[in-house]
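Note that this complex is displayed minus one protein chain, with the remaining chains in position.
By letter and in written order, the chains are A, B and C; residue numbering begins at 1 in each of them.
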Amino acid sequence: MTGSTGRTKLNVGLIGLGRLGRIYARDLSTRIACTRLVAVADVDRPAVDEIAAEFDVPLGTTNPEDLINHPSVDAVVIVTPTSTHRAVTEAAAASGKAVFCEKPLSISLDEASAIKRAVDRAGIFFQMGFMRRFDRGFAAAKQRLGEGAIGDAVVFKSTSRDPFRPSVEYADPRSSGGMILDMGIHDFDLARWFMGEVATVQAIGGVLAYPELGAVGDIDNAIISLVFTSGRLGVVDLTRNGIYGYDIITELLGTQGTLRVGYIRETPLLIMTKGMVAHDTVPYFMERFAPAYTAQLENFAQNVLQGRQPPITVDDGIQALRIAVAATRAQHTGQRVEVTS
Amino acid sequence: MTGSTGRTKLNVGLIGLGRLGRIYARDLSTRIACTRLVAVADVDRPAVDEIAAEFDVPLGTTNPEDLINHPSVDAVVIVTPTSTHRAVTEAAAASGKAVFCEKPLSISLDEASAIKRAVDRAGIFFQMGFMRRFDRGFAAAKQRLGEGAIGDAVVFKSTSRDPFRPSVEYADPRSSGGMILDMGIHDFDLARWFMGEVATVQAIGGVLAYPELGAVGDIDNAIISLVFTSGRLGVVDLTRNGIYGYDIITELLGTQGTLRVGYIRETPLLIMTKGMVAHDTVPYFMERFAPAYTAQLENFAQNVLQGRQPPITVDDGIQALRIAVAATRAQHTGQRVEVTS
Amino acid sequence: MTGSTGRTKLNVGLIGLGRLGRIYARDLSTRIACTRLVAVADVDRPAVDEIAAEFDVPLGTTNPEDLINHPSVDAVVIVTPTSTHRAVTEAAAASGKAVFCEKPLSISLDEASAIKRAVDRAGIFFQMGFMRRFDRGFAAAKQRLGEGAIGDAVVFKSTSRDPFRPSVEYADPRSSGGMILDMGIHDFDLARWFMGEVATVQAIGGVLAYPELGAVGDIDNAIISLVFTSGRLGVVDLTRNGIYGYDIITELLGTQGTLRVGYIRETPLLIMTKGMVAHDTVPYFMERFAPAYTAQLENFAQNVLQGRQPPITVDDGIQALRIAVAATRAQHTGQRVEVTS
Partner (left out) sequence: MTGSTGRTKLNVGLIGLGRLGRIYARDLSTRIACTRLVAVADVDRPAVDEIAAEFDVPLGTTNPEDLINHPSVDAVVIVTPTSTHRAVTEAAAASGKAVFCEKPLSISLDEASAIKRAVDRAGIFFQMGFMRRFDRGFAAAKQRLGEGAIGDAVVFKSTSRDPFRPSVEYADPRSSGGMILDMGIHDFDLARWFMGEVATVQAIGGVLAYPELGAVGDIDNAIISLVFTSGRLGVVDLTRNGIYGYDIITELLGTQGTLRVGYIRETPLLIMTKGMVAHDTVPYFMERFAPAYTAQLENFAQNVLQGRQPPITVDDGIQALRIAVAATRAQHTGQRVEVTS
């Protein structure tokens, strides 16, 4: 798909009505001027009906294929469980529809390759979801880096902390891919975006806070070291027990200065009592990244409408996955692992 | 109007399509679930057409009376120049429509009394706009204060700084009421909200940064001291030359601690270069208070729909105006001035 | 006294061994290279003996005159109760000794004038103690202001908060001069230092936290507005119930930016627990200003040794007192009061 479509509104079908899917339903129907939410699909019939009613969506279905193949749908936004990304994308590709797919692309490199083949064969527009790139802080850091504000960035540091553990079912590595993939995929994408490709990884991890996660084969804390192909260095640390709040920090240490993205204060209120100054923290990811999620969908829609190339491609999805898979193996084996490309 | 209306959507007519009016148009049509924007009015025909088209508003008119009297309009949101508040409100009262009116109610106490008489006579629902009360920081401070977090609040401090001066035309005290009223009305409302009624004021002011404001009879900096009827103390300082950014800070100093509301950082990016750590600032009021504006309109709509009393009444509008008028006189005379009620 | 003395060590006699006097004893004997503490005096004999022993001071006496007139004493540091400043300074003047005198010079303008006459008649070196001018933050603000970092400073704001009330005996206005003088004298000195002379003051105050202070005729909170002779504006707020910590903030609002001096964090430790980020506060004035006190005494000694003029003169002490006395009267009368000079 090249060249502007000449249209000003993109008719979007949304597949997946979980927590993030519902946010996207609101974004697509009310917050983003250039989209129209024309169809929603989910295996959960009541959810379909509820969302369709709330946002006056003409088509609600429990069958993604119905949505994908409906002539009113120009583009498909996929927010389903990761294990379904391949099937849904292949169907969309077969139907020639533009696709936006949430991270991670897959937890399996084979499956990811299959997705890429389907996309390439059909020649459809495909954009990966990595919302941090659309956050004002990360975007400003990217711009300042490009302007030379800190010289060359030589060390990448990124911290992701969830304020509580996921359910044991969610955490099961057979569906989540394990914590390093589940949480770290964002940091690995940022690492590539800011610093280029990763050559090798090392990783340590453990079950330190929630033994029940160990029972299903997952861990709750990990530290991953990265060496970029340029020889530059990186480190990502992940935790499920960021008990104080949702804390996402990325730092680019340069030869002339440093850029640090992140904040942990939610309400603009300081409470000062005997010997203490205190403020609250960011509860969770929607409080931190809601505008970025919206901006990412709007960017997708505009790219499709104007015939622009996707800024985040299926290859970006695959490459972040490669790092995550390599890091997971490194954590299991204790060895340095190469990241192939 | 008492008791729930039984309806879930309020049909709103919006009068005034300036800077804030356009924000409200978007809020009422897309961001607030319980409102429908059914009519817009402004003296500027192209603005009416543009907004009506953008948000699919059925009725667009240059005559506020047409909007007010249209049967599809349940409630009127007034964002017109202050000098028109009386006429528009009187028309709405005559038509029995619920009214939301932006601050200040008026720059004249006589006119404000006339508005009150019209509202009382017609028995319409009338809610004043003071959006800071709906900001998360101020609301959290109010709650914490009520919970006893700082004991008794004994001193109220509030700072309002604009990042640049208004146009000379805007600043003219004949239309703006002068800087103390134009900027301070928010702080005076907060003073009453947190601390109760004000007994006396003293004020100093001057033309210190923008001589052109002096040429039309306005000032650009002022400091107003308040004594509450309880004997508690307050101070408000106002400036047009907050050149670094839009800075709004309110502090409640109590017998057991202090609450401080405010922030001046916009983007979650720290830039650290040789010997310096820096971040950006809040550009202006919409960046700071956009969610509060939305919350305030949603509150208005819910109050009307559910037959609740307005949390901010025409009397609140009048009383804040009384403080502002007294403070302006105190600044002119150098004398302590009593705030009647 | 003009021209360098050619000596490298100043022999100092210290009068007054209270809380601050003991700090000065240590400063003069161990921390400041160019001073030798050769004599101490206090009405409290055990205190004299203790300090003399701890710092190997040759002369310890309960009679200030003995110290002043002792030939080994080149210069006298006065940290006695304010009511004795006149007598001690007159004795030192009669003896031709250089004098450093802690703030406030006096609580009486008549007495202050008498001190000035004695100093002038004898032609002795006399330096007032206002340690904030020697604090790194205030000094840096002064320098940046001079460099034009914020354009013209047009508004001066200063906040002084004690973390607890003084003893009722200390607070008695007959000895302390009242809170506005006792606490505000520092802020008034800074106001002059940064902005020039003050023309008029207004003030409000009250007994809001500690009724027992009211019983002796003092207040515990005050807000003082200043108009400088240049027309610029200022405001000082003072409180005894800064319960959360010792908080000293001064701000210079300029036409091109703002300088803000102050900090309230003592230990470099953040404690982050569920939903909260907290740090400690500065306990009291010695934790905040210890280095400034030392720097101020060292400056005094170097000025005497090198025959330089005092940077803070008896006139500075008088002028800050004039503002404090006028502000106290303004608070009592509710009227605007002129500050004569």
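The definition used in the following text is that a contact is a pair of C-beta atoms (placed from the backbone, for glycine too) under 8 Å apart; a residue touches a chain by one contact, two chains touch by 3 or more.
Because the structure is predicted, anything quoted here is derived from the model rather than measured.
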Touch criterion as defined above, residue of A:127, A:160 or A:258 at the omitted chain: A:258
Per the touch definition above, residue among A:102, A:237 or A:316 touching the missing chain: A:237
Hidden partner chain, touching residue among B:140, B:264, B:318 or B:337: B:264
From C:196, C:214 or C:257, residue that would touch the chain that is not displayed: C:257
Residues of chain A (touch criterion as defined above) contacting the omitted chain: 151-152, 154-155, 157, 161, 200, 202-206, 208-209, 221-223, 225-227, 231-235, 237, 239, 241-244, 253-258, 334-336
Touch list for chain B against the chain that is not drawn: 243-245, 264-265, 272-281, 283
Where the unshown chain meets chain C, residue by residue: 30-31, 33, 54, 135-137, 140-141, 144, 149-150, 256-263, 265, 267-274
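One rule holds in what follows: only the chains that are shown with their structure count from here on.
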Chain at the geometric heart of the assembly (C-alpha centres): B
Chain centre separation in whole Å, for chain C relative to chain B (CA means): 43
Gap in Å, rounded to a whole number, between the CA centres of chain C and chain A: 58
Euclidean distance of C-alpha centroids - chain A vs chain B, Å: 39
Where chain A touches two or more other chains, by residue: 265, 272-274
